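Of the protein chains in this complex, all but one are displayed in their positions.
Note that the chains take the letters A, B and C in the order they are written out, and that residue 1 is the start of every chain.
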Amino acid sequence: MQQLHSPWRHLFPGIQQLNDTGQVWLDSAATAQKPQAMLDALLQYYQQGVANVHRAQHQPGERATLAFEQARQLAAHWLNASNSDCIIFTKGTTEGLNLLSHALAGQFNAGDEILLSGYEHHANLLPWQQLAQRQQLQLKILPVDNNGTIEIAHAADYFNSRTRLLAISPLSNVLGQLHSLQPLLAQARAQSIITVVDGAQYAVHRQPDVQQLDCDFFVCSSHKLYGPDGVGLLYAHPEQHALMQPWQWGGEMIEHCTYQSAQARALPLGFEAGTPGIANAIAFAATLEWLLSLDKAAVQAHEQALFTQLKQGLTERNMQIVGQPDTALISFNAPEVHPADLAHLLSEQGIAVRGGQHCAMPLFQQLGLPGAVRVSLALYNDSSDLQAFFQALDKALEILT
Amino acid sequence: MQQLHSPWRHLFPGIQQLNDTGQVWLDSAATAQKPQAMLDALLQYYQQGVANVHRAQHQPGERATLAFEQARQLAAHWLNASNSDCIIFTKGTTEGLNLLSHALAGQFNAGDEILLSGYEHHANLLPWQQLAQRQQLQLKILPVDNNGTIEIAHAADYFNSRTRLLAISPLSNVLGQLHSLQPLLAQARAQSIITVVDGAQYAVHRQPDVQQLDCDFFVCSSHKLYGPDGVGLLYAHPEQHALMQPWQWGGEMIEHCTYQSAQARALPLGFEAGTPGIANAIAFAATLEWLLSLDKAAVQAHEQALFTQLKQGLTERNMQIVGQPDTALISFNAPEVHPADLAHLLSEQGIAVRGGQHCAMPLFQQLGLPGAVRVSLALYNDSSDLQAFFQALDKALEILT
Amino acid sequence: MSLLSPAAHNTLSEFQGCHSWENRARLLLKYGQQLASITHEQRQQDNLIRGCESPVWCLLQQQDGTLQIQLDTDARLLKGLLAVLLVRIQGITAADLAQVDINDWFTQLGLSRQLSPSRSNGLNAVIQHIRTQLA
Partner (left out) sequence: MSLLSPAAHNTLSEFQGCHSWENRARLLLKYGQQLASITHEQRQQDNLIRGCESPVWCLLQQQDGTLQIQLDTDARLLKGLLAVLLVRIQGITAADLAQVDINDWFTQLGLSRQLSPSRSNGLNAVIQHIRTQLA
């Protein structure tokens, strides 16, 4: 195995400390370790004295508001959104999708259809399922076949005159196969179907360009993107703001209210009820800024080289790979071995990979599998991590078979 | 003016740094500065290597889950909840109240009544107002008189056979008057009226005891309590869990699902959809632990002494005090001066106080005031802060009158 | 860039002559005092600008292609800020307005902090309101 060294690894104190305690982090698809730049921003924000945003006009308040709005601008820039008013700070992908499932509720009549892929994470399934139950809609599923494949090229065949919304992820957290969604999203737009892109995994490995994707809504989470946990982004296409009705209500998200009535503000403030996670938004922006400073091609090449080594090692060992992964992560099973047993013995050896159904239970029902072990990669991994993994895998299989 | 020195002030780097830039922080009711103990916990969590909670069984995951659940236990202990299953981590008070306004929706029939005080923050008004609009309920208001007083002792007179829920705060962010709610909450319980306590301000100045209060639900925000922003607590009485239907849906908050159906878990996990703010929960717990280590009586005495100085100085200057404040904060106006003008000139002099309607527009409509300037105190304030404020006030009034 | 009118030049030199916050505040109060009020009858919902903590009213007309704007509020310093805003944009054409760098104007006056993104003083909301009305 060729030695691949991440030139960014030393910038992640968490990776160092995990290594010092004998832990190899290969669960970045669950959450990623944080670069020093993020920690510095977080600490600095709190140390210099905090203030609430968009409330008082004193100088600490102005400074916090400015920093918070600059964070929004940076997020807009990073997503290539046309305008920072299109960016709502959320708690994460899950909250973003729940928000949409309420904010867009007025766009549906009983009998309308919502189309999802069969590999969606619960976060991009259950909010729509609940909306469908509340409003007597049909939830249609783009079927995944037994090999974990989905025919994205023919997905538009599932559109019909009742289809009102398409919610889909370009990169599944189980299958690790990158789908180019642009053609499908364009067909949806041509038929006035609202499009929601779950970018939780995708955004980590490809810098999103929401204008090029031309989706209506895009969501992602900071914590998977090397940023703090508890914050995320919801992008809303400027022409679709009118579709959204406010969801949560509170302090400064309104223009005016009486005891009996209230008018909400426009995006984004009208969708950010309550004191936001200010420190997190600012530290997330610092993370994005750091990411922007990297050589994108080099990062992608490094991740791809690791991926190839991972795939090769699993194939050599005759592991049963789920789907046709090509990016960042692979889910697999050992023949005749329960994934929980394998995950258990890997964890005994300090290999942090995840076993189970990865918040995609219906996909596993469809695949007829009790679960899988997932190895996921990030820009800080070295091939030494994979070597440790393979050594532990061999040992675990020796015990289990 | 007697010199009061906070023995805890030096533990707050933000206060030091604000002071170094000529800023006096008297807006703690908006958000509080953070003790070193909080910063240390936050940094340590991120530095040692992060993991998602309640998902994988690898060691970093176990460690993070343990720390997260210990944080929940500490929060339960701090609130004197009987059980840590009663504690849901939220984004803050506003999210907690929005959550309740959806989770409890099944408890109302058209025509039922919700009772609120007239001084509630928008966060404890608008979610109920929206619920009332969605389900044709009546929103009843315990009236505040022109002096900002409310007759808590007679509030139960507003109960009737249709009253289903009472939502009220023991300490308003405008009026600064502490109400003992126990008798009212007991009367509500006797009539099977669900009780929701907005403890956002109260929790900062009196350690809550939810068993003694005997409310059904209690909410507060970390960021006002010297903790990180973006996290808060929702306490649910163990016997009322059954009233709650799940609100947000996602990853691990379910027990089982298919494409077309899902069963949510019980409290608290069933109400914590998506990756939570793990670092924030842990750092908040560290803050609570630090608070618990303080001499509660000394803190309260210090705050009360500052309050007395504040009130006296305002009275001497013939300021018009809003309501009958007795705790932690005072809202006031100068005769014939617009509050925005006063806030403006105070901020020019580095005094961070807030002017405006403080997210309580209906209260100000009721009081017939365009707003007020609010000075709010925390345990790190010294009387030197008040002296700086009074000096700036005198200067501002000289210019404005 | 639209050029400064003689009145704007005058305002500029008045503010640049202020070397303390107090003098600037007094000058703002003076400007505010000189600004015509909008009567109570004209203070209607239609003329209310959304998004300011202190209500601001706005009457906007285009006469012979140029803007005639009236602004009013009860807060005196904000009224002063509205007055110096009007000094810069009163009577110009809508096309010229699009060219005016308001940030730069307030910065030159030593008042840049009043244009913060925070919603609290509302000056930003006023500028945005006028631009939207003309768009």
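Brief remarks follow.
FYI, a residue touches a chain if its C-beta (ideal position, glycine included) is under 8 Å from a C-beta of that chain, and two chains touch if they have at least 3 such contacts.
On a predicted model such as this, the values are computed, not experimentally measured, just so you know.
Considering the entire complex, the omitted chain makes contact with A, B.
Screening A:Gly118, A:Gly176 or A:Gly371 for touch with the missing chain picks out A:Gly371.
Considering the full assembly, A:Gln357 is the residue among A:Asn52, A:Ser221 or A:Gln357 that touches the omitted chain.
Checked against the full complex, the one of A:Ala105, A:Ile152, A:Ala266 or A:Ala340 touching the unshown chain is A:Ala340.
If you put the missing chain back, the residues of subunit A touching it would be 338, 340-341, 344-345, 348-349, 355-357, 370-371, 395, 399-400. One chain is missing from the display, and on subunit B it is touched by residues 53-57, 59, 61-62, 65-66, 69, 252, 255-256, 265, 269.
Here, only the chains that are shown with their structure count from here on.
Using CA-based centroids throughout, the chain positioned farthest away from subunit B is C. Centre-to-centre separation between subunit A and subunit C, using Cα means, comes to 44 Å. Mean C-alpha position of subunit B lies 37 Å from that of subunit C. Contact of a single residue of subunit C with at least two other chains is seen at positions 120-121. Listed for subunit A are residues 55-57, 59, 61, 252, 256, each touching two or more other chains.
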